[in-house]
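Showing just some of the chains, left in place.
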């Protein structure tokens, strides 16, 4: 951990490598995590729907799953930093409303299982 | 929020635009959410396995992530409404058992970060 998951709608001109680099750096700079532990992935969402009305909309969302024990202040600072980093890597398409959001969620520490294998 | 995520196995004749439209409408009709806040996406699952036995099976699952503070009754009514809407948009393939499910999960309100950008 942490596991970061970026989802973004396909109408965004988002470069996933740049976005993931930015959010990993932001997560690392909080000082909460070991460097190699920050594992992120991006999913481009081709099929999406925002609201009910047929308006030009887009979203990008990051879910950060981390082992419990962080304070509410640390979690808020982490989410804010990742949101800021993500915002800097993309723009709303012309005429679109773009919603950006970041959530944090606790992983269950007692059952978390992990192994590292070297090839 | 809310964030809705539909996953469906590739052996289903599901039209994602229709399914997302139906579940967004069902979520909106609960009166719990602002119109533009309902953000849904669909993932078609090519690689899946249900159970152990080599039987003809399929699933479609919706995860609804919403900010805390809803009552258990509101969450149950929301999940039931989305399940009903989803059910109306697809059929089990001939000879298959189709499992449909909807879960709700609380987002951590204290750390949730959001921004809206207009292009």
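Some notes on this structure:
So that you can tell them apart, the chains are marked A and B in the order they are listed, and the count of residues begins at 1 in each.
By definition in this document, contacts are C-beta pairs under 8 Å (C-beta built on N, C-alpha and C of every residue); 3 or more make two chains touch, one makes a residue touch a chain.
Model, not experiment: these values are computed from the prediction.
The complex is a homo-oligomer: 2 chains are shown here, and the full assembly described by the structure file contains 3 identical copies.
In this section, only the chains that are shown with their structure count from here on.
If each chain is reduced to the centroid of its CA atoms, chain A and chain B end up 20 Å from each other. Contact residues on chain B toward chain A in their complex (touch as defined above): 1, 3, 16-17, 20-21, 24-25, 28, 35-44, 65, 107-108, 110-119.
Interface of chain A with chain B (complex): residues 7, 9, 43, 45, 47-53, 55, 57, 59, 61, 72, 75-76, 78-80, 82-83, 87, 91-106.
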